[in-house]
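Removed from the display is one protein chain of the complex; every other protein chain stays in position.
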Amino acid sequence: MGLDVRAFLALTSAGFRRWSTYRQATAAAVFTNSVFGFLKTYVLLAVALGAGGAAVGYDGPMLVSFVWLGQGLIGVVMLWGWTDLADRVRTGDVVADLLRPVNPLWTYLAADLGRAGYATLTRFLIPVAVGLVYFDFFLPTRPASYALFTVSVALAVLVSFTFRYLVNLTAFWLLDVRGVMLLAQLMMGALSGLYLPIRFLPDWCENVLWYLTPFPSMLQAPLDIYVEYGGIGTQLAIVSGQLAWVVVGFTACGWLQRRAAWKLVIQGG
Amino acid sequence: MLSAYTRLLVAQIRSQTQYRLSFLADVVSTCLMSLLDIVAVLVLFRVTPALGGFSGRQVLVMAAMALLAFSLSDLLVGNVERLRFYIRTGLFDVVLLRPLSALGQLLVIDFAPRRTGRVVQALVILAVALFLVDIDWSVARVAILVVTPLAGSLIFASIFVAGATVAFWWVESGELANAFTYGGRDFTTYPVSVYSGWFRRLFAYGLGFAFVAYYPALFLLDVPDPLGAPIWLGWGTPVVALLAMTVAACVWRTGVRHYRSTGS
Partner (left out) sequence: MAIIEAEELRKEFVVWRKVGRLRRQRQVVSAVDGVSLRVEQGETLGYLGPNGAGKSTTLKMFTGVLAPSSGRLRVCGLEPVSRRVQLTRQIGVVFGQRSQLWWDLPLRDSFALLRHVFRIPQAEHAARLAQCRELLGLDEFLDTPVRQLSLGQRMRGELTAALLHGPRVLFLDEPTIGLDVVSKQAVRAFLTQLRDQGEVTVVLTTHDLADIERLCRRLVIIDHGRVVHDGSLEALHARYGSRRRVVVDLDAPWEQVPGLSGAVVEAVEAEGHRVTFSLAEGVTAGHVITQLAGYAALRDISIVEPDIEEVIARLYAASDDARSVASG
C-alpha cells in the first residue's frame, strides 16, 4: 500500500485540524442536534409511559441515553453530507488521487478518522452533557460496557465510512450523484436506529436490518451496547456483527474502486 | 408583474428537469421522507397503546394535519433555505439587481415542483386519518379543517423565512434553522401534552406550533385538552399565523439591510 503508520497519522491529524476550522457549522450542528434530542426524548418517554414503564425492554433512562448518545454520534459516524470523493470525481481531480503511490481508500480513511476524532470532542460530548443535565440518564452497570461501547463506536465509524465511500464511488458512473446521495442519507437515517430504536419494528423487519444491512451497525449497535440491552453475550454478538460489516465494507470498496480506476484507464473518465 | 414570476418559475423547472436521474431520485426520496413521519407514528403505536393521553388514531389526525401544513409551506417557501448558498456565493447580488422583490425571487428561482407530490400524499393521509376516527361533522368543523392547514402552513412559512434570514448575520449557520423548521414539523406531529417544561412553552406557545395541528385537532375530535386549554383555541391558528408573518417580515427586512456582499 505504501502508506506507513506515520503518514497515516499525519493525514488523520490533518483531518482533525481541517474540521476544527468549521467552528460555526459545528456550533450550529450541536445546537440543532440538541433540540432534536429534546423532541425525541419527550416522545420516547411518553411511549414508555404509555407502554407501562418500558417499551420493548427499554425503560425511561435507557431511552434517554439512547436518544442523547444517538444525537451525539450523528456527527461522529457522520450519517450524511460527505461528498469529498464524489466532488473530486466530478471535477476530475480524482486522477491525482489515483496516481499517488498510496491507495486513496486509506488516505480518505485517515482523514475521516481525524474528522471523527474532532466530532467526538464537540458534536458528541456537548449534546451528551445536555442530556445528562436535563434528564435521568442511564449509566451502565458493567464496567466492560464502557470499553465495548468505545470499540463499537470505532467500528460504527468504519462501517459508515465504507458505506459513504461506496456511495461516493458511484460518481464514476453517474454524472450527478445528488439523488443517490439523498437516498443513501434517507436509508442511513431511517434504518440505523436514529429516528427510532429499530427494536420497535416487527421482528422480521428487525432481523432483516441486523443481518442483511449495515445500517444498524452504524448507530443502533453502540447504543444498544451502552444501554446494556441483553447480557454480555448479546453485546459481543453485536460487536462481531459490526466487525463482519467492516470486512464486507472494505472488500466492497476495494473491488468497486478497482473497477472505477479501470473505467478511468479504459474510457478516459 | 405576475408574468415575470411565472416565467422565472418555468425557466427554473426547465433547468431542473435537465438532470433527469437526479430529479427522479429526488422525487422518490422526498416522498419516502414524509411517509417516514407517518410510519414512525404507526411504529410507536405498535409499542404503546397511548401517547400523551391520546389514541393512535387521534395522534394520526394531528400528524396528518401537521404534515399537510408543513408540506404546503415546504412547497411554497421551503427553498428559502437556499438563501445561505446565495449569500455565500454572492449570487444574492444578482437577486437584488432585478426589479422584483428579493424574497419573491428566492422562492421562485429554486422552486421544486417535486414537492407537490408530498402535498398530495399528505392530503391522502389526512383523508384516511379522518376516516378512521369518529367526527361529528358540522359547518364549524369543516371550516376549521379547511382553514387550519392553510394558516398552519403560513406559520411554518414564517419560521422558514425567519430561520433562513439568520444567514444574513451568520453565513455558516448551516442546519441551525432546521431545529425550528424540521424540528417544528416533528413537534407538531405529536400532541403537545407529550412535552413539558420550558421546551413545551417555547415550541408550543413561543413559536406557536400548538396552533398548527394540536388545538384544531382537539376541536375536530371534540376532545378536551389534558392541559386544560379551552376548546375554542382551535380557531386561533389564523391569528397566530398573522402574528408570525409580521415578525418574519420584520426580521427579513432587517436582514436584507444587514447583507454584506462577500467577495472582492
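Should a chain be cited, it is by its letter among A and B, assigned in written order, with residues numbered from 1 in that chain.
Going forward, contacts are C-beta pairs under 8 Å (C-beta built on N, C-alpha and C of every residue); 3 or more make two chains touch, one makes a residue touch a chain.
For clarity, every value in this text was computed on a predicted model and none was experimentally measured.
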Interface partners of the hidden chain - shown chains only, full complex considered: B
Chain not shown: contacting residue from B:Leu8, B:Leu72 or B:Ala244: B:Leu8
Hidden partner chain, touching residue among B:Leu24, B:Leu42 or B:Leu91: B:Leu91
Where the missing chain touches subunit B, by residue: 3-4, 7-8, 11, 14-15, 18, 89-91, 93-94, 96-101, 257, 259-261, 263-264
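Simple rule for what comes next: only the chains that are shown with their structure count from here on.
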Chain centre separation (subunit A, subunit B; CA means) in Å: 29
Complex contacts: residues of subunit A adjacent to subunit B: 22, 24-25, 28-29, 31-32, 35-36, 38-39, 42-43, 46-51, 55-56, 174-176, 178-180, 182-183, 186, 190, 195-196, 200-202
Subunit B residues within the subunit A interface of the complex: 19, 21-26, 28-29, 32-33, 36, 40, 43-44, 46-52, 170-176, 178-180, 183, 186-187, 190, 194-196, 199
